[in-house]
Every structure is written in structure tokens, then in C-alpha cells.
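Below is one structure, written out as C-alpha cells; comments come after it.
Take a look at chain A:
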Amino acid sequence: MAGNENFEPKILAFLCNWCSYAAADLAGSSRMQYPPQIRVIRVPCSGRIDPFLLIRAFNSGADGILVSGCHPGDCHYLDGNYYARRRFLMLKELMQYAGIAEERVNFTWCSASEGKRFAAIVDRVVERIKAVGPWEGFDSRGFIRREEEVAGGN
Partner candidate 1 sequence: MDKYLLPHKAEVMKITQETGSNLNIKTFRIRLLEEEARKKFNFYPGQFVELTVFGVGEAPFGFASSPTRDDYFDVSVKETGLVTEAMHNLEEGDEIGVRGPFGNHFPYEEIRGKNLVFLAGGIGLAPLRSLIEYVLDEEKREEYGRVQMLLAFRSPEDMLYKYDFPRWEKSPDTLVKYTIDEECEGWVHCVGYPHDLLHDELDLNQPDTVFFTCGPPIMIKAITDELKSSGIDPSSIVTTLEMKMSCGLGKCGRCNIGSYYVCKDGPVFDLKQMEKMPPEF
Partner candidate 2 sequence: METNYSEISKKIQEISRKLLEEGRVDRVIGFERGEFTGEMTPVLVTDPEEAENLLFNPECEMMLAKYLLDYGGSTTGIVAKPCDTRAITVYLAEELIKRDEIVIIGINDCQGLEENEACDECGVRNPVVADEEIGQPRQEPVETDIKDDLKDMSLGERFAYFQEEFSRCIRCYACREACFVCSCEECFVDSNQPQWVGFSVGLRDNFTFHLMRAMHMAGRCINCGACELACPEAINMRALTRNLYRVAQEVYEFEPGLDPEEKTLFATYRLNDSEQGFLD
């Protein structure tokens, strides 16, 4: 899967309302340039993100995901991101073991004042995902269980 020059990845970004979402805002209002391929979903806390949502993103055809929450110790709800950290690490291991490139599954921390960092992170994530190419889907081998079963409609 070589990187494709014209490939515009679709990236879902789950951003914590209290930090990374504000950072994205700051990056915007400070006129910092960052790639437009991310679709932002605002969440109340990184600890509130069900890993199922992230798996589901790939089911629905996202090329990659980015989750960004508050730095450890800075959680608005005291320890949401500590719980999230364990979940995300396990999810990352799971996805990679199942054969989904780790470049597609990105986690980071970003505070409300780090607009510049946010722009840089998005840059990096887009680069990483471009490098592994488009996500072909779990069903890149066809929809149905065994091809021969549908072969003649029989």
C-alpha cells in the first residue's frame, strides 16, 4: 500500500471539549494552517469515548482516527483521561494485532493553549495516514461469507 499522491484521507478526530477542541479553535483563530482532511467530533471528555465508536469509524469507511484529550493530570473531570489512556493503549494493540496499521489509530494529548501543537499533530496524522494509503475496509475481500455461495445466486 504505497502512499498515493492524490489520496485525501478521511480522518475522524474525537476532541475533548475542554482542551483539544479549544486548541483546534485557537489554531483556527490564530490563522494557523493545518490540513482540512479531519472531521471533528466534539466530546465531553476523552474518557467518555467508547472504543466501539473508534472501531465503528473503520466499519464506516474512515481512513484513520485521531483522539485527543487533556494532558494527564489536567482532566476537567479529574481522571477521565487516565481511564481513557488504558483503553486506548489496549485498542491500539488490538487493532494492530488484527492487521490494521497503527498509523491509522492515533492518540495524543493537547491542551487548550496548544494551538500550534494541534496544527502540527494534525499535519503529522495526515502524513502518517497518507503514507499507509486508503483504508480498504474490513470487507476488502467481498461482502459475503464465501464467494462460491453467491456465484450463481445459488
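Candidate entries met the following condition: all candidates are chains of the complex that A comes from, given by their letters.
The criterion applied here is as follows: a residue touches a chain if its C-beta (ideal position, glycine included) is under 8 Å from a C-beta of that chain, and two chains touch if they have at least 3 such contacts; residues count from 1.
Please read these numbers as outputs of a predicted model, since none were measured by experiment.
Enquirer: Among 1 or 2, all from the same complex, single out the one that touches chain A.
Expert: Candidate in contact with chain A: 2, the rest do not touch it.
Enquirer: In the complex formed with candidate 2, which residues of chain A make contact?
Expert: 1, 51-52, 55-56, 58-59, 72-73, 79, 82-83, 85-102, 106-109, 121, 124-125, 137-146
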